[in-house]
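First comes the structure, then the notes that go with it.
With one protein chain removed, the remaining protein chains of the complex are shown where they sit.
Order as written gives the chain letters A and B; numbering starts at 1 within each chain.
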Amino acid sequence: MSETKDNRLARWAITAPPTLFLLAFFLVPALIVVLASFQYPGEFGGLAPLFDHGDGREHGLTLENYRFFASDFLFTEIFLRSFAVATASTLICLVMAYPVAWLIARSPKRHRDLLVLLVILPFASNFLIRVYAWMIILGPQAALARMFNGVLGAFGLEPVSLLFSPFAVLVGMVYVHLPFMILPLYTNLEKHDPVLLDAAQDLGANAWQRFWRVTWSLSLPGVFSGSALVFIPVLGMFAIPDILGGTRDMLIGNLIKDQFLGVRDWPFGATLSIVLTLCVLALAGFAAWAGKARRGGA
Amino acid sequence: MRKLPLWLQLAAAATFAFLYLPLVVVVAYSFNDSRLNAEWVGFTLDWYRVLFADEEMLLAARNSLFIALVSSLCATLLGTLAGLAIHRYRPRWLPLLVITPVAMPEILLGVSLLVFFIQVLHLTLGLLSVVLAHITFSIGFVAIIVRARLAGMDESIFEAARDLGASPWATFRLVTFPLILPAVVAGFLMSFTLSIDDFVITFFTAGVGVSTLPLQIYSMIKIAVTPEVNAVSTLLMLLTLVLVIVASRLDKSFMKGGA
Partner (left out) sequence: MRWLLLIFYVGSSYATDTLYLYNWNNYISNATVARFEARCGCKLVRDYYADNEEMLAKLAAGASGYDLIVPTGNAVEALLRSNQLRPLDKTKLNNLGNLKPEFLNAFFDPGNRYSVPYAYTVTLLGYNVEKLRALNLPTDTWALIFEPRYLEKLKGRVTVLDSQRELMAAALRYLGYSANDADETKWQQARDLILRAKPYWAAFNASSYIKELTVGNIWLAHGYSSDMFQARADAEKAGRPFHIGYSIPREGAVLALDSMVLHKTGRQPELALRFIDFMLEGPNSAELTNLIGSGNPNQAAMRYIDARFFQTNADNRAVFPDASAMRRLEMLRDLDRKQRRVLNRIWTEIKLR
């Protein structure tokens, strides 16, 4: 008897609710998106019909949208640029988040919840109003830009604009996604057993070795999940490049948004996001595989 | 408890400063005597007066809070189960099902959910459709964080509990749940902020006459996002703070009473 009735019941009770919910409310919409990527755009928006209505309009399925994507390197270039921005945002988030997550994890237990709350509290205000606050902070009249341009001026350089620039986009991306890095890291670091560090110290490991061999390597699941929760949403984000970006800051999220709220080309929007989703899943799969290989080798 | 080196404490403080710098601006400008969210003019309480007279905005705030609470509670429950299931039973398709909604651009999720609700389910759009949509995109966030907490956890404690004759439910209540609690709380907080901030998916799935704060605020974007929005944001943060503190107090006294 490998599994008792109780355990089967437990397994069912744990697995079924999320699976059923997502099958019901996500699988069907996802299939709609896949189907849409093979349809023609409707003449006035939406999708062209699947079946012939005898009115001479285009109907049925086509590979045209994927062909359009492949027809111009332009679209691939936007993908590459977006992945670069997402990578940069993720790395900056990681560097900024790690000390905070660590600090919270090492605080006395009674303070931890409060500190976690402090991390998330700014995000109970409205997204747009926070981004507007950054417009004020980065604006040409504000202290930051003046100081920065003062330094540039001292070296005889032209003043630059901090607002409406790739820099502003990066600041916005990092700001908005920071909690999604801090929280997974914290929940991981919090469970580390200090005994391990004592043991490492007793074995003569210096501070850096103790961090690298013990803390960092134990925190990798947190690093991976935090990175996923930053990297992936950054790829789809369009509001920040729209508001803080300049004239060259279009990212894949903006391109996809344009297909729905600009040119009314739903099938191409669906195509772009399927390509994007596949890229992300491939990356996630690769990360999982690499993680397994690493553990297997250790 | 080991203390962090000073330079790391300073780095953490710097990140906190980065998180709170815009917040200072948000709160300060809610008292700014100018319609524009752009420069400091002078102190006023007018925007709070405007806010309390603005029924549309207050109703939207109430809807937002309701949607965020209900959807994040449900998403936390379902996401925690998903994280546990993925860790313990390694189902083949659930991880894909959990991560894809996170990976799909929100505008696609919004439009396809709208098509699904209307043309497949024949659901009348309203608050319910928004709540369902928010649960859908939040589950993944919770599952991922719970899964990260469980990763590398020593399975032997669960086995020990079982060997001691604890039922699966007792094992869960006494061993598993306390262990994953920080991740569950973090997951709840993440889904709460995701929900209360969401514009795109809410825009598509909200029914006629159902407005939320982001819907209300984004429609102001062309004309001017006035400090009234700063005022409502400030109050919302205060409310969140109070709710969480009260909840944690209740939680503690409940624990004490129950133990």
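As a working rule, a residue touches a chain if its C-beta (ideal position, glycine included) is under 8 Å from a C-beta of that chain, and two chains touch if they have at least 3 such contacts.
From a predicted model like this one, the values you see are computed outputs, not experimental measurements.
J.: Among the options A:A30, A:V85 or A:M135, which residue touches the chain absent from this view?
T.: A:M135
J.: Mind listing the subunit A residues that contact the chain we can't see here?
T.: 40-46, 68, 72, 74-75, 77-78, 81, 132, 135, 139-141, 161, 163-164, 242-243, 245-248, 250, 254-255, 258-266, 268
J.: Even though one chain is hidden, which residues of subunit B still touch it in the full complex?
T.: That gives, for subunit B, the contact residues 34-39, 41, 56, 59, 62-63, 65-66, 69-70, 111, 114-115, 118-119, 124-127, 203-204, 207-211, 215-216, 218-224.
In the analysis below, only the chains that are shown with their structure count from here on.
J.: Compute the distance, rounded to whole Å, between the mean C-alpha positions of subunit A and subunit B.
T.: 16
J.: Which residues of subunit B touch subunit A in their complex?
T.: Touching subunit A from subunit B are residues 1-5, 8-9, 11-12, 14-16, 18-23, 25-26, 29, 37-39, 77-79, 81-82, 84-85, 88-89, 91, 93-94, 96-109, 111-113, 115-116, 120, 132-133, 135-136, 139, 141, 143-145, 147-149, 151-153, 167-169, 172, 179, 182-183, 185-186, 189-190, 192-193, 196-197, 199, 213-214, 217-218, 221, 225, 229-230, 232-234, 236-237, 240-241, 244, 248.
J.: Quick one: in the complex, what on subunit A touches subunit B?
T.: Against subunit B, the touching part of subunit A is residues 6-7, 9-11, 14-15, 17-19, 21-23, 25-30, 32-33, 36, 96-97, 99-100, 102-103, 106, 108, 112-113, 116-130, 132-137, 139, 141, 175, 178-180, 183-184, 186-188, 190-191, 194, 197, 207, 218, 221-222, 224-226, 228-229, 232-233, 235-236, 238-239, 253, 256-257, 260-261, 266, 269-270, 273, 276-277, 280-281, 284.
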